[in-house]
Every structure is written in C-alpha cells, then in structure tokens.
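Moving on, here comes chain A:
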Amino acid sequence: MTGGPLWAEAVAAVLLVTSGVFVMISAFGFVFLRDFFLRMHPPALAYTLGSWSVAIAGVVTFSLLDSSLELHPWLVMALLAVTVPVTTVLLARAALFRQRQARAPDVPAPLGRLGPR
Partner candidate 1 sequence: MTILRKIVPAPLSTAALVVIWVVLARSARLEQFLLGLCFGVVIPLATARLSPRARVGRPLVVARYVVTVGYDVVVSCFQVAKGVVVSPWRLPRARFVVVPLELRDDVGLAALAMVTTIVPGTVWSELSIDRSAMLLHVWDVVDEESFVAHFKKRYEAPLKEIFE
Partner candidate 2 sequence: MTASPAHLFVLPIVLPLAAAASILLFGERLRRFVSFLSIGFSVAGLAVALEIARWTARAPHAVGVYLAANWEAPFGIVLVVDRLSALMLVLSGVVSLAALVYASAGWSRAGVYFHPLFHIQLMGLNGAFLTGDLFNLFVFFEVMLAASYGLQLHGSGWPRVRTGLHYITVNLLASSLFLVGLAVIYGVTGTLSMADVAANVALVPAVDHGLLHAGAAILAVAFLIKAAIWPLNAWLVPAYSAATPPVASLFALMTKVGVYTLLRLSTLIFSSDAGVSARFGAPLLLCGGIATIVFGTTGLVASLRLGRIAGFAIIVSAGTLVATIGFGDVALTAAALFYLVSATLGASALFLLVELVERRDGGVDPAPEPDEVVLVDEDTNLDDAEAPLVGRAVPFSLALLGFAFMASALVVAGLPPLSGFVAKLGLLDALAAAATAAGAAHAAGAWTLFGVLLLSGLVATVALARAGVQHFWAGVARPPARLKLAEGIPVLGLVLAFTLLTVHAEEVLRFTTAAAEGIYAPKVYIDAVLSAKPLPGPTRPNVEAEGRP
C-alpha cells in the first residue's frame, strides 16, 4: 500500500478517522435536527474538518509517496471554501422566502433597507 514511515501512516489514519467521525456527526445532525435552519449547520462540519483532514491526510500520504511536497489535495480544500457558500447562501435565502410565504412562526421580517438612506 504505502511505503511511508509508520508515523506518517498513523497521522493519516487519525486524520481519516477524524474525517469519518465528523462526516457521520454532520449527517446525523442533518437528519435528526427538526428545524431546517438548524439542519443547515451540521453540514459545515463535513465541509470543513471533514474534508480538511482528508486533504491533509492526502498531502501527507502523497508527499511521502513521491518524496516531494504534493499540495494538490489542499486545492480541494481551498476550492470548497469558495464554492460551498454559494449553495448555502441561496438555500438559506430560499428557505427564508418559503417560510415567509407560508407565514411560518419565528421567521424574521425581511431586512429591506435598514441603514441610513
């Protein structure tokens, strides 16, 4: 499998386990929380630590494998940070809109124009 030293393998293993655990927790939260806006929070666990630890594990593994610094898994991390917000922002806005349309309780009023004109 890998020819790297054991410590590196251990680091990668720990990171992978972390990733798995966080992904599980995020999925668990996503499924079992009852309010949609509450449910929007747990996925962030997966988007961040869940993927970052895999990326770092990848960097460690591949760098040792090729005996040079391989940063490309990090790219995934960076791209995710940029792209994930698009869906989240739009989805939150959509949920807000629909809840307002449905006149659900506990929904804040539209922001409108708050600041000084």
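Quick note on the criterion: a contact is a pair of C-beta atoms (placed from the backbone, for glycine too) under 8 Å apart; a residue touches a chain by one contact, two chains touch by 3 or more; residues count from 1.
Candidates were picked such that all candidates are chains of the complex that A comes from, given by their letters.
Being a predicted model, the structure only gives us computed values, none of them experimental.
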| item | value |
| --- | --- |
| From 1 or 2, the one in contact with chain A within this complex | 1 |
| Chain A to candidate 1 touching residues, read off their complex | 22, 25-26, 28-29, 32-33, 35, 37-38, 40-42, 44-45, 47-49, 52, 66, 68, 70-72, 74-75, 81-82, 84-85, 88-89, 92-93, 96, 108, 110-116 |
